[in-house]
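Shown here: the complex without one of its protein chains, the others still in place.
Residue numbering begins at 1 within each chain, and the chains themselves are lettered A and B in the order written.
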Amino acid sequence: MVAAIVADRLVFAYGDLVAVNDISFDVKRGEVLGFLGPNGAGKTTAVKLLTGQLKPKSGVAKVLGFDMAKEPKKAAARIGVCFEEKNLYPRMTGKGNLEFFAKLFGVKIDAEALLVRVDLGGRGNERVEDYSKGMKQRLMIARSLVNSPDVLFLDEPTEGLDPVSSENIRKIIREEKERGASVLLTTHSMLEADKLSDRVAFLNDGKIVALDTPESLKLKYGKRSVKVRPKGRREGEEVELPLDDPGTPEEIKRILEKGEFDTIHTSEATLEEIFFKVTGRGL
Amino acid sequence: MRLQAVAAIMAKDVKLGSRNTIFVFAVLSPFVYTFLMSLIFGGLAKDQPKVGFLDMDVSRLVPLAKEFEGWVVRMYSDEKALLNAVESGTMDGGVKLVYGFDESLAKGQSPELELKFSGRSYASHRLAIKNTLSKLVREMAGQEVPIEFNNTVLGDEMALSMKDRITPFIFLAVIMVSGYFLTSLGIVEERETRTVTALSVSPTTVTEFITAKALLGYLMAVIATLVTFVLNGVTSPAYLALIMPFMLLGGAFAVFLGVILGVSFSSSTELYGTAKGTNILLFAPALVILFPGIPQWIGKLFPTYYIINPILKVSLLGGKWSDVQGDLVILVMITAALGVTALVIANRNKTKL
Partner (left out) sequence: MAALIAKDFSELFKNRLSLVVTVLVVVMIPTYYALMPSEVEETLVLGVRAPGLEEAFAQLGASSTALQIRSYNGTSALREAVQDGGVAAGIELAPDFVQRLLAGAKPEVNMIFSSVVPREARDSISTLMEELSFILAGQKLPVDFETEIIGEDLAGKQVAFRDQAKPMWLTLVLMVELISLSYLIIEEKQTGAIHAILVTPATSTQVFAAKTIVGATLASVEGTLVLVLMGQLGTNAPALLLTVLTGAVLATGFAFLVSAPAKDIMSSFSWLILVYIAMLIPPVTVIYPAVSSPVIKILPSYYLADNFNKVLNQGLGLREIGGNLLILVVLDVVVLLAGVIVLRRKYR
């Protein structure tokens, strides 16, 4: 099956600064790929190459089989993009923004239904300039769904949203995935990447330094251990017992029999810890 | 190019127009400029004497007075209003025709003719008013003019009043607000708000985007110019037909200029500052026409001269096709060159958009 998104040895530079340095990956139909990396890693540049906003210096960016450097508009009707910066028409209403873009895509939409989906029901007749930051972000998501896209590019989709709204957006992403859309999700949030992504790619200094499922990455780079907090100790003062150590099972048995603990739990590496391990820097 | 996308963008801009100050100003510009320029420059030449008439009867003098083109006549229905008008200087003079004036005149009874002059009126206007009234009553009394006139007119220069000289300024201002400023601002604003980025990942192409902005600016420029013609008394179909090509080309010129600036600047502040600077170049010919003391050939160095000069010649001086065809050829060439330049620059800046 042809992948929905294919990046093949992509390179892009802003003057002397190489922002994307020979990256290759693909995103299959119905898959969510998380792009994780610190600021300046090249995530947004990679997205711009894949959405046809920029032309690569070398390499190929293909979406739905179309070369985005040569035929961006052929893919444009079937992709949805939620940008990091809010680029809505401020003097237009929320509904007006959606209906306008629907016209550009040549589709008919139920704007109110779309607004309800992103928790903006009943607010569609207000001007965007009067929306809060969170409302604008939700409208950005709604706009990216106007044409029921086959491929979704979501750049920091839950930025500025409260936990409830964030969970709603994650629910929408899952629904889109179930519908068969492919999603490229760039985010700082390892929690989000972990919860949503089928696979994650770590970007650092324009290169992909790791690309696998979250579980595989954790197994590969993580440290398996059990953390015990003895009675009376504070959080953070746990004792860590490596699971691979032959003496650990006996030690655990002894602790459980004595009952002199407040908490005991297994511990997995987080994606953030893995990222630090792989790149030597934090997210 | 998808016309649907172009239409959608234009419709969006028109809908948002009422919330956009510049758009509203562009719509109102024919009225604003006509009013303002008449106000500012109109006082420079109190060209014609203004006379108010109060006719207590139905005198033949009134229609004769209205026919005479050397003054401006206004009718008043009561003496107080007439006196106020004369005192304030609205009217240079006021004439009260008593009941039975015509009868007395016909009987040779030398009726009284009340004539009040405004203290603010020019001496020459007072003289002209009195002489004209004398002429008209003599005509009513059957006195034949005892001389014949043989008129000679010297020179080729245009007999233009100051108000006439302002008119090209008004046309140019109206074309430029809609065609030039509105078009460029329409592009720049979308770059500022980054909505053009959102458009770029939709099926809409850069060509469709710029076409929509340019087309809207063009339509508004053409409509605004037509309205300006009407407001300034240029309504003869023959004249309008003759100046139509210049109006259409002038609008295109302005829009091409607008596109060039719109794709070259990314902030409205920069655009505004540059527009203010280029105004001097665009309006230079209008200033040359406004002040006949400046050698008129200087105006010909500026492209906008070939928009306003033909309009002036035809609409105000009754010029014919032969008087303006040369200007049309030059304007076509200038507009075509500007159009090509706009295309090249827009293409070059495609990725920036």
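We take it that a contact is a pair of C-beta atoms (placed from the backbone, for glycine too) under 8 Å apart; a residue touches a chain by one contact, two chains touch by 3 or more.
From a predicted model like this one, the values you see are computed outputs, not experimental measurements.
Taking every chain of the complex into account, the omitted one touches B.
Note on the undisplayed chain: of the listed residues B:89, B:233 or B:326, the one touching it is B:89.
Contact with the chain that does not appear here is found for just one residue of B:113, B:332 or B:345, B:113.
The chain not shown here touches chain B at positions 20-22, 24-25, 39-40, 43-44, 47-49, 68-71, 83, 85-90, 94, 105, 108, 110-128, 130-135, 137-138, 140-141, 143, 145-161, 185, 189, 268-269, 272-273, 276-277, 291-293.
Quick note on the criterion: only the chains that are shown with their structure count from here on.
Note on chain placement: the centre of chain A and the centre of chain B lie 59 Å apart, centres being C-alpha means. The residues of chain A lying in touch with chain B in their complex are 51-55, 73, 76-77, 79, 81, 83, 85-92, 96, 100-101, 103-106, 143. If you check the complex, the residues on chain B that touch chain A are 2, 4-5, 8-9, 12, 15-16, 19-20, 193-195, 197-205, 351.
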